[in-house]
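We show some of the complex, not the whole, and keep each chain where it was.
Per-chain residue numbering starts at 1, and chain names A and B are given in the order in which the chains are listed.
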Amino acid sequence: MATVPLLADGEAPPESLAVFDEIREARGTDYVNNFWRALAHDPALLRATWERAAHVMAPGALHPLVKELVYIAVSTANGCTYCVHSHTAAARAKGMTPEQHTELLAVIAMASQTNALATALAVPVDDRFQEN
Amino acid sequence: MATVPLLADGEAPPESLAVFDEIREARGTDYVNNFWRALAHDPALLRATWERAAHVMAPGALHPLVKELVYIAVSTANGCTYCVHSHTAAARAKGMTPEQHTELLAVIAMASQTNALATALAVPVDDRFQEN
């Protein structure tokens, strides 16, 4: 149901195939998911997105699993079903337990609820929360 | 600039004051922030929100700091300035370092970007990401 055809390996331009190979190697699987196949029409956008994602999601001051949980949270709030699916799968692959998933859902629900309350009440920001 | 007056201690109903006291004790500070003062008009909604928040944000399968990071992520995607401020402050109080803050920002930005791309491309969910 995409707005562009998803490109199979035999249909993608060579520069996109090169990114597919990097994705395969980084993930240790032959499977390239639909998101990248939709982006493959434009090798430059595909490469920029993949390289930035690989950089941002790499281990650092935050654990890769924590980054996936944040990713699920943003994707949920933005209503991106595809991203919710792909990053829930990614989080599981990185060790998310059912208990962690449930707590994540509870925090997302809580935040969504208080976000709405704070907006509907138009609560002014406390001075002590401001840095500038 | 709220849509209801923020209630000072001398203005809040007794049942709301009781919740203020619980907040003070739980947080080890005399300060009660504006969100709770706006909710204080209705002691039942105030209590339900506070008790649920305290339960959800408590340590469990996820570290309390991780929960705050998820909270910031949801609040950002929902565009709730008040919540972004209060939970950034809460995350710092729970030990968030500047490096962790920056990585959080980078993940939120990345997710926002790919959420938009997946939506604009209407990428269909891969079979392997589906549980049902």
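In this text, contacts are C-beta pairs under 8 Å (C-beta built on N, C-alpha and C of every residue); 3 or more make two chains touch, one makes a residue touch a chain.
Keep in mind it's a predicted model, so treat the numbers as computed, not measured.
Colleague: Just want to confirm the stoichiometry: 2 copies shown, so how many copies does the whole thing hold?
Modeller: The entire assembly in this structure file is built from 6 identical chains.
By definition in this document, only the chains that are shown with their structure count from here on.
Colleague: Suppose each chain is reduced to the average of its Cα coordinates; what separation in Å results between subunit A and subunit B?
Modeller: Here the centre of subunit B sits 20 Å away from the centre of subunit A.
Colleague: Please output the residues of subunit B touching subunit A within their complex, sorted ascending.
Modeller: 1-4, 6, 31, 33-35, 38-39, 49, 52-53, 56-57, 60-62, 66-67, 69-71, 73-83, 85-89, 97, 99-100, 102-104, 106-126, 128-130
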